[in-house]
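With one protein chain withheld, the remaining protein chains of the complex are depicted in position.
What follows is chain A.
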């Protein structure tokens, strides 16, 4: 068969597995997707934990974000769970990384462009970062709501 190569000739292929990856997303997205930070749950009954569940399964994007806030208003811990594409998982993972250690006022000022510019999301995926921003703000709102509720009691 004319295609059979002789012994000793090595054919190198340019399409290495890593190249297949790089053609899609930026390294940061792959990093957060393969090694997501802060996956999990916090106790949602805890007064110091604000929880949020945003998105729609029919749109293919649902983010659950929980924040544990200390007495001084600093976010001590954050956990997330996401049903969504690689960008959505990376956005929510990066979001938790950003807000841990921040004051809730600072955290609520985070915009989706902070997230999408760090992850270098393509234009068609920007909405994933928008959902992550909504999740952060909703979680903080929930925490504030719980605090004012317990203050009223």
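Things to note:
Basically, a contact is a pair of C-beta atoms (placed from the backbone, for glycine too) under 8 Å apart; a residue touches a chain by one contact, two chains touch by 3 or more; residues count from 1.
Operating definition for what follows: contacts and distances are computed from a predicted model.
The UniProt record for the undisplayed chain lists the protein name "cysteine desulfurase", from the options "cysteine desulfurase", "histidine kinase", "Transcription factor bHLH49" or "SKP1 component POZ domain-containing protein". Looking at A:54, A:78, A:95 or A:115, the residue that reaches the missing chain in the full complex is A:54. Although one chain is not displayed, chain A still touches it through residues 1-5, 7, 9-13, 15-17, 20-21, 24, 33, 36, 39, 41, 52-54, 57-64, 81-86, 88-89, 124, 127, 134-135, 138-139, 141-142.
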